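Removed from the display is one protein chain of the complex; every other protein chain stays in position.
For reference, chains read A and B in written order, and residue numbers begin at 1 within each chain.
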Amino acid sequence: MDNFLQQVINGISLGSIYALIALGYTMVYGIIKLINFAHCDVYMLGAYIGYFCMTSLKLGVFPSLVIAMLACTIIGVLIEKIAYKPLRNATRIAVLITAIGVSLFIEYGTMRFVTANVRAYPPMTGWLAERFKIGNMTITAQQILIVASTIVLVALLQFIVKKTKMGKAMRAVSLDKDAAELMGINVNSTISFTFALGSALAGAAGVLVGIYYNSIDPLMGVIPGLKAFVAAVFGGIGIIPGAMIGGYFIGTVEVFVSGYGNSLYKDAVVFAILIIILIVKPAGLLGKNTKEKV
Amino acid sequence: MKKKLSILLAVGLLISGLTACGANSKGQAANSNEIKIGINYELSGGVASYGQSSVDGIMMAIDEINAAGGIDGKKLVPVKYDNKSEPAEAITLANKLISQDGVVAILGPATSGSFKSEISVAEKKKVPVISGSATADDVTVDKAGKKEYAFRICYTDSFQGTAMANFAAQNLSAKKAVIVKDSSSDYAKGLADNFTKTFTAAGGTIVGEEAYVAKDKDFNAILTKIKGLDFDVIYLPGYYEEAGLIIKQARALGIDKPILGADGFDSPDLTNLAGASALTKVYFTNHYSSLDKDPAVVKFIDDFKKKYNKEPNAFHALGYDLAKFVADGLKRSKSLDSGALKDALAETKDFTGVTGSFSIDENHNPVKAIVVVGLENGVQATAEKSGNK
Partner (left out) sequence: MKNIFKHKTLQKFISILITYAAIQGLITVGIIDDYWQATLATICINIILAVSLNLITGFTGQFSLGHAGFMSIGAYVCAIITISNPTTVGFIGGIIAGAIAAALIGALVGLPTLRLRGDYLAIATLGMAEIIKIIFLNLEITNGAAGLQGIPQFVNWTWMFVFTVGTVVIIANFLKSSHGRACISIREDEIAAESMGVNTTKYKVISFTMGAFFAGIAGGIYASYFYFLKPDLFGFLKSVDVLVIVVLGGLGSISGSIIAAVLLAIISTFLQSFSEVRMIIYALLLIVLMLFRPQGLMGSKEISLSVFKKIGLKSKRGKEEV
């Protein structure tokens, strides 16, 4: 039983990270129907920015987190303005190739500056190094930090999307871009805003991963990025609570396959579930099946 | 008729145009004042960190050799290509280095798979290829026989796996072991297989085997599972990048049994990733121990820090030795061609490098002593020497 609960804790911490990354994918996809491959690299950049804030500038955890989020916001908006905006009316596949190009550019550009070797985050001190024992289980303060940050950020996001004017514009643009424009919504700034939000979350995820696992490298975004995207599709792409549920689900499944099945096949099971979900319910768990009109 | 002729012309022109660029670069190999050395490493792609580290070490050694006057007054000129961590690209580049750049020998690639692919080219073209980190047993000798032109200066997997299994069974009196291996790495697979063989032969049992893939960061699930098992030691063949995280997470979960590893642990980043306090009762097989205080090792570490502003790891050291080893062969070689160099390399006796001194055996593997380094609080506390192979 203790083992089981421990695995649940493991799954939720891992899932939180997927959820944070998945949110960025889901928002961007929802609004411009683009699998933004560069998103996972923004996450990587966030981790590095946090790293340099903590080591070179000797800043604390929270200032570093905020700086990384701000920097990633700027990077995300710049990527959108330079690489995606000129292709707004091109085929989706052309934009996708551009996204892959941007992703490779960031990965290898970063590698040029920081080398391919892993870097270790500075060791955490104070309350962040705490460890709590409940019976035979262990929860670290870092795990609590990750889960709590995810929940707070998702709540904040949900508030922005549902309650603010900008959020309303985002929903309108994702529903029908042309109609939104006719209604006087500035489509371009709405899309930029979406990229800004998603990138800020990715930056936060990067720093949190740095703190939690204390290992970062220029290609660290590739695999979590893929899994986070799976999470976004699983929950119903374009739906914010869906991405969160998807993230937690993928994280937990991965942990339980390793813990109770065969760790060799943990990723295979994740992808198999994805395919099954897609076949049974193509729009994802929370997605609504839309009838195609002629 | 005219039309057909024009098609012919067009096709012919296209092809000759394509190949002309290839033909031009030929024939400039024999510059008398320099010796070209090919460097075929993983500078991008999945294992870029191993390739880049090796090349850093190689470049440092080549600079030192050239600063000291080169080989008989001739400078070593590295010709460096990136094989993108792909064996097919390694083959293509080996062909390019040999037939177009006219190198006398090729260093690298870092991983066994790419190196094995390159060997087939080397055998055909009769140019020696030397790796600093291809550890799979069948690299220099396989079912088809010995590879005349392939050399390496690192341990074989069976040697390291066996040494650690013996250490676990004898020095730690372990009876039950758990293996956690990187299922995407041939290095880990080779070590795990050999450890299992020797450990079970010594009367031990493997009570669990778990796998992860390179670049994973979360190992809590498999570690929680292992925690529920009854075992004496964990064998963790793999590289410091994941090993550091596994050790950290294992200790955080309260697993305090000894953790054993191989030379992939040898990096200052192991301490950075795991944290010093987690690195207690951690043992790994290695080429040298920092307890040795060998002046050559101390000097290497100092020079390396000066040049690159970071601490060297095993790949840096092996890359450095690799270039020095080839330079040593060139010095002893009767003439500066590939065939003579191959003979000279095969006859290497008591070469002294920073990863220990060694001779080359009849299978083109180094005969090196092995040290089992024990860590306490992140510091090397014990160093058990194992005899020569």
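By our rule, a contact is a pair of C-beta atoms (placed from the backbone, for glycine too) under 8 Å apart; a residue touches a chain by one contact, two chains touch by 3 or more.
Quick caveat, the model's predicted, so the values are computed rather than measured.
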{"item": "Residue among A:187, A:253 or A:278 touching the omitted chain", "value": "A:278"}
{"item": "Option touching the unshown chain, where A:5, A:66 or A:83 are the choices", "value": "A:83"}
{"item": "Residue ranges of chain B at the interface with the undisplayed chain", "value": "2-4, 6-12, 15, 18-19, 22-23, 26, 43-44, 46, 80-82, 84, 86-88, 91-93, 95-96, 98-100, 112-113, 116-117, 120-121, 124-125, 136, 138, 142-144, 182-186, 188-190"}
{"item": "Touching residues (missing chain, whole complex) on chain A", "value": "29, 33, 35, 83, 86-87, 90-95, 97-98, 100-105, 107-109, 112, 226, 229-230, 233, 264-265, 267-268, 271-272, 274-275, 278-279, 282, 292, 294"}
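Assume only the chains that are shown with their structure count from here on.
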{"item": "Chain centre separation (chain A, chain B; CA means) in Å", "value": "35"}
{"item": "Residues on chain A engaged by chain B in the complex (per definition of touch)", "value": "3, 6-7, 10-11, 13-14, 108, 111, 115-120, 123, 131, 138, 140, 209, 213-215, 217, 219-220, 222-223, 254-256, 258-260, 263-264, 266-267"}
{"item": "For the chain B and chain A complex, residues of the former touching the latter", "value": "44, 46, 48-49, 51-53, 183, 210-213, 215-218, 220-222, 224-225, 227-228, 241, 244-245, 248, 252-254, 269, 272-273, 275"}
